[in-house]
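Removed from the display is one protein chain of the complex; every other protein chain stays in position.
Chain lettering (A, B and C) follows the sequence in which the chains are written, and residue indices restart at 1 in each chain.
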Amino acid sequence: MSEQGRIVEARPGKGAGLWLDAVRRLCKRKLAMVCLGVVMVYFLLAGFVYLAEMFDWRVGPTRWGEEVGQSYAPPSSKNILGTDIFGQSVLRKTLYGARISISVALFASLISIAIGVPLGAIGGYFRGFVDEVIVWIYSTLSSIPYVLLILAFAVVLRDKTVLGHRLTGIAAAYLAIGLTSWVGICRLIRGEVIKHKDREYILAAVSYGCSRRRIILRHLMPNVFHIVIIDFSLRFVAFVHAEVILSFLGLGEPNRPSWGAMINDARMELSRGVWWQMAAATAAVFLFCLALNIFGDALRDSLDPKLRIQ
Amino acid sequence: MDLIANNKRDVKKSDGNETLLSVRNLSTDFFAEEGIVRAVQDVGFSIRRGRTLALVGESGCGKTATALSIVRLVPAAQGKIVGGQIVFEGRNLLDLSERQMREIRGNGIGMIFQEPMSSLNPVYTVGDQIAEAIRLHQEKGCKEAWADAVEMLRAVGIADPQRRAREYPHQMSGGMCQRVMIAVAVSCEPALLIADEPTTALDVTTQGKILDLLDRLQKQSEMSILLITHDLGVVAQRADEAAVMYASRIVETADSRRLFVEPLHPYTQGLWESLLRLGFSGRRLRVIPGSVPAPLQFPAGCKFHPRCSKGRSDNRCRSVEPELREVEAGRCVACWHARGYEDKA
Amino acid sequence: MDFALKFLGILFVAVLPTIAGCDRSRSIEEPNEMVLHHVLYTRIAGLDPASTADIYSRIVASQIFETLYDYHFLKRPYELAPLLAEDMPQISEDGLVYTVKIKKGVYFQDDACFPGGKARQLRAQDFVYAFKRIANIKTLSPNWAVLNERIVGLDEFREYTKSCTGDVDYSREVEGLQAPDNQTLVIKLTKPWPQVIYSALADTAYAPVAMEAVDYYGQDIISHPVGTGPFKLNVWRRGSYVELVRNPAFRGELYPTEGQSGDAEAGYLDDAGKPIPFADRVVWTVIEEYQPAWLLFLQGKVDAGVIPKDSFDEVITGGGELTPAMKQRGIHLKTSMDPSTYWLGFNMADGVLGKNKPLRRAISYAIDRERFIELFFNNRHLVAHGVIPPMMAGYNAEIKEKGYSRYDPVKAKELLAEAERIRGGRLPVLKIAMPGASTWFHQYGQFLQRSLAAIGLQAEVQYMDGPAFQEELGAGNVQMFASGATASIPDAQEFLSLFYGKHAGAGPNAFNYSNPQFDQLYERAEVSRDGSERQKLYQEMELIVLEDCPAAFLNHRVAYVLHHDWYKNYKPHAFAYGLSKYRRIDTAKRAAYRELVKTIE
Partner (left out) sequence: MTTYILRRFLYTIPIVLGVLLLTFVLFTVVGGDISVELAGKGASGETIDEIREEYGLNKPLFLAWDSQFINHFKNALTFNFGRARDRELVIDKIKRGVWPSLALTAPMLVGVVVISVSIALVVASVRGSLWDTLAVVVCIAGMSIPYLGFIFFGQYFLAYKWGLFPVFFRPDLTTAQNVALPVLIGIAAGLGGNVRFYRTVMLDEMRSDYVRTAYAKGLSTGRVLFKHVLKNAMMPIITRVAMTAPFLFLGSLLLERFFGIPGLGYLMVEAIGARDYSVISAITFIGAILFVVFNLVADVCYALVDPRVTLE
């Protein structure tokens, strides 16, 4: 197995080779590709609904508000996934929900990456006082119960005006999630940067006089960025769940359907035997999470240099 | 502790001719993302009691896969033995149950690996790790096993074994770790020791000492050794016989001295030349052109033909793969151009 | 495996004490013990009547504390009867001075706060003290607003307490609250207040509290109630359950011997003349979720309970009857009108809505109240055609014909066109504030949004938590808001006071509605001591409100309560809380049901 399990070092500084290689390897995994396909369908759907909403196209998902049948009609050939309390199509709501849920998760991810990655890189590279401060900030954040933190942020942010924009439910939701969840990625990046900092290729770059900015951006980042991608793919799922929790606590998007809001609405209907709304939203979350998870695992296997099998 | 005196197993004392392990037509596949990798193809060799067989070849040619196949440690998710026989002390290992196989591992066949540091469990003391095997196979109590473990450490040449037994692998040097590994492997006096590149990760002075240690242990207990290496120097000095592997197959087997004097396969010749020229003449290193093909890109015909001066232009070499044939007593080769090969058809 | 076992062992050893550490087992009841098992759907805030205002705290406190007057258990329409008072108050000609004789031989419950643990007799001074305590600003009583500017000298006393840094001197004279002797209480009002007997003399918030207890327990009085009632507190595990036991020193009372017609047939008079209370213990379990409450009811572990919205179809047939399965279990259904009205309020101070009556009317016509009640209340509430609920005196029987609350999208669209003309352009997106963010409020909000959208009005719903909603409402920052009110006395004055001009701003008039004509009538009604005259005025005022449309009135609540066969003397009451003393348990039937349950499930 030594040949098969041999640890192969990443080629330092040659980010592109690593990436190309990873993509090539990933493409060969059928299951991963199927999952990527599923994830893409979700993203395309979300994007399509977003555009449709923007340009006012009258298509199924954007017409979720229409009454298509009786209140609480069970699934039938007319309404495949049944209807909700107002006789709205659960199928349309589920499709539309992709747009809200995915954008919450996407923006939350972007925010947490935008905060966590630079802070982690700076702290890990410069160490000293700057690092102490960064560690202090994230230790403080992580010593507050997560639910309290996210609730507090959501409560505090809701309906506040920031830079001339009133924060509606959805914006408050992803801001709250993003602002509270960068700790994990920051910690990971910091650790990885510390590890790489003393590697030969960085020492070499230092010795021929690269600026520190250049070292971080051109030499370190390409070699630690795979962590961001992996973390992103796995955390995305957690964010979709966080949206569900926020909705449960009444802090999600109030005026449009999201998966979280649907699950939350449907929980009380369960005891009257109305299972389809819960089932539809849960299935949507499940399929998305499953695909993203399997894809994330495969991505991890092909990106993480440590795990690359010759 | 006298290793021989303590040998409890009911084994006839060998006369040096009795075959301990005989591998026949062993084939093992590995499942890679890209497809099935035939890591071991139709491999056959045998080891006699008390003797050392060296399995030689470049990285990636299937040596380790062969070793893992012998003890059936190819992980189920990663690969599978697809054919052949592995006869050890008269029993075909491939027919044994997992439980019976566990009895053989560590007890009948010991194994040491290339990376001594990572092959030891970092969170247990070395004494623990040796005693574990003893407790498992010899039904000894904790204390007894511990005492044996200390003795083993002493036997593999570690100074102050009482104290060292309580240390963790990270507190030791690479050479010492390898000694500990050897102690783990031979603690139950196996009939066969598989040493998978035991010295590759060590520095040159330590390498010799470890090999000496193996020699000494072998002499004391009549243990056979399957020495896996890419270092021909080691083969020449330490092995009784050698099998050369190339691209999942054995291409030549012989008494190690004869292999040295008169290699038959062009690959073996190439290997020797690169070693000899480096060692004796100081002239520019002559290397075998090209590199070992990736398992999924094996060429048709003789797998060595693209790198072979004769084979490159020979149509037969390019289309028909030569099987291993015994060309002289105790010598096998797989090359159309080898002397006497075609006569044996 | 030794390591793994050690690891598990350590973890379990670490956990065991936490499970074992809080073992306190006690038995629920003996087979023949009469224990009432009730459900509280919200945790209660405290058992000090002065400093709590939530309804669930009051339900429990009302079994411990007693007031001067109490509603007759059976008679309808609701009427008051003396409880701690000897008889009805003597009221002076001008309606300003109330003289009340206090019953003799009433003792507080025995408690450690009294010397030797033996309680003393109730005196008139205790009532004076109770009022002063609420006036004392340090008590931070939420019940002060009712007394504000009502009793002579009490506001000055409140001013005095503000300046106090140390203890408040309760012996300080208040002119309007006098106890000339131990058995007489004299209350002087600043202006006529005919509802005082309901709002203050029959309200648990103003019940006498032993001064000794307040001094003894300090801030913890909240969990050490010492009253005069039939039950006393035994255990209160906050947020979990409250258990009261029969007060052994209770003076004794008798079950009423007369009631309304039909009461005898309903079995309400079976216990006539018997000494009450019947129950040995009363237990309330706090259950905030419907599913467990409902399951416990079905198991017979709880005597009575409301029907969860989503189990409604399982329990009630389309005709409003119990389903056969429920009848077979011996379960009874009691429905009763609640003195409540719910609405979508408009902020009259808002620039868009305030000056645009057609807009408000259009919104009112846009809401299909019947569908609303069908979707959200299983068809069991009533459409609110006006402000005053049908069960109350002052209800206008012809109000429905006026058609203020009808669903008329055509008319609504017409009015909307007019509204746009007044506005001079397109109407902006309107905002609706919701006092909660739960699923229920979300769906309610969506319903309103959809109703408005159907007539072409865009609305955005803002879901707020309770505090934020109150804050925004008080600050006048909302445009439309969903809210409602429940009367605490059988007089419609409470509803109309919500529209009184002087109550606008931070006061109870959240509509910021002001109509001089209305205000004039209100002021007349406020001091009117003639019931029928008052009611006429109320009806006039209601019509003014409906015409001006500061709110779209939506529904009146109807309560549906289920109870088991063994739970006797359960007659719904809209205003009284201290009713546990009348309830009786047929223990044999209860045991039989619990056996039966074991076989069906």
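Please note the rule applied: contacts are C-beta pairs under 8 Å (C-beta built on N, C-alpha and C of every residue); 3 or more make two chains touch, one makes a residue touch a chain.
This one's a predicted model, so the numbers in the text were calculated from it and none came from an experiment.
Enquirer: Any idea which chains on screen the missing one touches?
Expert: Spelled out, the missing chain touches these shown chains: A, B, C.
Enquirer: Out of B:45, B:88, B:113 or B:146, which residue would touch the omitted chain in the full complex?
Expert: Of all options in B:45, B:88, B:113 or B:146, contact with the hidden chain holds for B:113.
Enquirer: Where the complex has a chain not shown, which of A:33, A:68, A:106 or A:137 is the residue touching it?
Expert: The missing chain is touched by A:137.
Enquirer: Touching the absent chain in the whole complex: find that residue among C:53, C:306, C:352 or C:596.
Expert: The single option touching the absent chain is C:53.
Enquirer: Which of these touches the unseen chain: C:137, C:179 or C:544?
Expert: Among C:137, C:179 or C:544, only C:137 touches the chain that is not shown.
Enquirer: By the contact criterion defined above, which parts of chain A meet the unshown chain? Give residue numbers in ascending order.
Expert: These residues touch the chain not displayed: 1, 5, 136-137, 139-148, 151-153, 155-156, 160, 237, 241, 244, 249, 263, 267, 270-271, 278, 282, 285-286, 289-290, 293-294, 297, 307.
Enquirer: Against the chain that's been left off, what residues of chain B make contact? List them.
Expert: Residues touching the hidden chain, for chain B, are 31, 71, 73, 75-78, 102-107, 110-111, 113, 115, 118-125, 132-133, 136-137, 168, 170-171, 181, 184-185.
Enquirer: Contact with the hidden chain only, please: which chain C residues?
Expert: Here the touching residues of chain C are 1-4, 7-8, 11-12, 14-15, 18-28, 43, 45-46, 48, 51, 53, 137-138, 140, 142-145, 148, 162, 219, 222-223, 237-241, 285-289, 291-292, 295-296, 298-299, 301, 465-467, 470-471, 474, 503, 506-508, 598, 601.
The rule we apply is simple: only the chains that are shown with their structure count from here on.
Enquirer: By C-alpha centroids, what is the most central chain here?
Expert: The most central chain here turns out to be A.
Enquirer: Can you pull out the chain pair that has more C-beta pairs in contact than any other?
Expert: A-C
Enquirer: What's the distance between the Cα centroids of chain A and chain C, rounded to whole Å?
Expert: About 46 Å, centre to centre.
Enquirer: Please list all residues of chain C that touch 2 or more other chains.
Expert: In chain C, no residue touches at least two other chains, as defined above.
Enquirer: For chain C, which residues are in contact with chain A within the complex?
Expert: Touching chain A: residues 290-291, 308-314, 375, 436-443, 445-447, 449-450, 453, 460-463, 465 of chain C.
Enquirer: Would you tell me which residues of chain A are touching chain C in their complex?
Expert: Touching chain C: residues 65, 71, 85-86, 155, 159, 169, 249-251, 254-255, 261, 264-265, 267-272, 274 of chain A.
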